[in-house]
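Report on one structure; see the data block that follows.
The complex appears here minus one protein chain, its other protein chains still in place.
So that you can tell them apart, the chains are marked A and B in the order they are listed, and the count of residues begins at 1 in each.
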Amino acid sequence: MAVSAATSDLLQARIKRRPLTPGQVALRRFIRHKMALVGVGILVALILYVTVGTVFFSEADANYVDLRNKLSPPSWEHPFGTDLGGRDILARTIYGGQISIIIGILAVIVSVVAGVLIGALAGFYGGIVDSLLMRFTEATFNIPQLFLLIALAKFFGTKMPAFNLFGRSFSGSVVIIVGVIGLTSWMYLARIVRSNFLSLKEQEFVTAARCAGATDFSLIFEHILPNTIAPIIVSATLEVASAILSEAYISFLGMGVQPPTATWGNMLNEAYNHLEGAPWMWFFPGTLILLAVLAINFAGDGLRDAFDPRSLAATQ
Amino acid sequence: MDPLLELQDLVVHFHTLDGVVHAVNGASYAVTAGQTLGIVGESGCGKSVSVLSVMRLIPEPPGEIVAGRVLYRGQDLLRLDKLHVQTIRGKEIAMVFQDPMTSLNPVLTIGQQISETMVVHEGMDKREARHQAIKLLETVGIPQPEDRYSDYPHQFSGGMRQRAMIAMALSCHPNVLIADEPTTALDVTIQAQIVDLVKDLRDRLGMAMIWITHDLGVVAELADRVVVMYAGFIVEEADVFTLFETPCHPYTLALLKSLPRVDSVSNEKLATIRGSPPDCLHLPPGCPFVPRCAFVVERCQRENPTLQHIASGHKIACWVDVTTGRER
Partner (left out) sequence: MTRYVLRRLLQAIPLLLIISLILFILISNLGDPLASFGGTRRRLPPADRERLTRQLGLDKPVIVQYVIWLIGNDWMKIDVDGDGIPDAYGTRQGVLRGDFGNSFQERRPAIEVIGERVWNTLLLMTACEAVVLIFSLLIGIYSALRQYSAWDNTITALSFIGYSMPVFWLSLVLIYIFSVNFKRWGLPYFPVTGMYDLEVGPTVGQIVWHLVLPVASLSIVSIAGYSRYIRSQMLEVINQDYVRTAYAKGLPERMVIMGHAFKNAALPLVTIIGMDLPLLLGGAVVTEAIFGWPGMGRLYFKATNAADIPVTMGILVIISVLVVLFQIATDITYTFLDPRIRYE
């Protein structure tokens, strides 16, 4: 009976399709998500803009006050126009962009560290620790972020002196803003990390590691945490967009980063009073904020779908 | 007698990211008034898809009804416009689905879900429909139907939900009832109750029925005629007695052999069908059953056999005569 030939053909066909690693599967899905690629493209362009741009414009150019030229519309000499002090807006968006993006990233680092720590401790130890930490988390979560931000920024904003780093001088408010934004946005991540820890710590690999004598510290950071990395990455990515927006909001209100250090947000603050006459003052920094946030949202969305295949079916 | 509902050479494909799935490949079967047709086969063999196509419930995309006709009283349902199809669904042809928990809307009461069909198709007002619905609940054996009318699906047990679904399907006195594995999700004792209920209703109402299952025991109890499907093809068709007494297709044979029997010797190993279910993405050129068949001859691998009569009312799609082991 010539059965074996047919069967073995089938077997061959199955063996040829070797299983992909989870990383490879995620990458394939991410690529299929074209918008995510567009997002990454825009991000790369923006980062190039704020880094390579410094080659063409020095910081002195950005802060160069030229009152004769104040409030002039876009021209060859000043492609984005000038502001109230006659400063070139293009140059200011480059340096301002650096600050805005750096604040975004640093604030997220603060928030991720806080959120992961609190979530991990609450989820891992459970009981009283969990109750207390979660009550605290829920309480802070219920206070609208912007209000808290404003209060904290106003009252702590002037407490730090200006400092110098990498040959540039920064107003002390930058550090304060990073801390304040970070400390008001960790709650969401803490909840996710906590619930993941709650379920992961019941799994057998944790019991096995415990039997092998692993310390709590090792269990949390070396065993369980790596298994919940995906939502942390997705959340952190989307948080950067939110942090950039938060910085823009409070700087727009005049309570964020103080001049002369420029950020996209505080450039908009200056622009508010000159709505009618000088729309270029708010248009360009605002559009840059929009592009940055949009790009991050695209990329973050793609990341989320890449890590969680179930969401792909329903949302696409 | 003229068939009430007839499928002719139905071909259905699904377009997936990995390729085209050939779900139904030229299926033809028919049912006449008062008759029960059983469709048997493994999961994924195309029985549900063929029946969903009758009701035009295949999502297109990714599905596509490539070819074939579905004749109900002479009209091709596949060529009708949407509004027409709506008038036939629920009223002339009704369907009962497999999982009553997910097939019932969790936020509407059972009673509402039964009544709305009657309101739409029979033009009843709400009170009349409610009255009828309560009578229907009683007919399907649900105790205290007036109270149960305003209950939600999650407050019913599995068996009762399925009874409610049957009540829903019968509410407008359809001519054909299609049941897609309605007892698979239920435990055996409930299954027996449902089957008894359906038998009783069918005899009283004189409906035609198409009953899909992979359980041969249920087929034996309910069906007049049986169709066996494999990999989207129909491989055997016969009346129920002939099928059980003289099955002629290797697949049917293997299925029947794998049924555990009450009278078997206790230390006999249960027979299974070796191999795994067919991959409808990549169908081989010859007969799809080849990898698992005990009667393969050379022709089987080259050519896919077509459905042929081997006796009156008995068709199979096979090159081999299982009594001799040689080609016909």
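Please note the rule applied: contacts are C-beta pairs under 8 Å (C-beta built on N, C-alpha and C of every residue); 3 or more make two chains touch, one makes a residue touch a chain.
Since the structure is predicted, the reported quantities are computational estimates derived from the model, not experimental observations.
The chain not shown here is touched by just one of B:Gln8, B:Ser28, B:Gln86 or B:Thr246, and that residue is B:Gln86. Shown as candidates are B:Thr16, B:Ser43 or B:Asn105; the residue that touches the absent chain is B:Asn105. Against the chain not displayed here, chain A makes contact via residues 35, 135-136, 138-148, 150-152, 154-155, 241, 245, 248-249, 252-255, 268, 271-272, 275-276, 279, 282, 286-287, 289-290, 293-294, 297-298, 314-315. On the side of chain B, touch with the chain left out of the figure occurs at residues 55, 57, 59, 82, 85-91, 94-95, 97, 99, 102-109, 116-117, 120-121, 152, 154-155, 165, 168.
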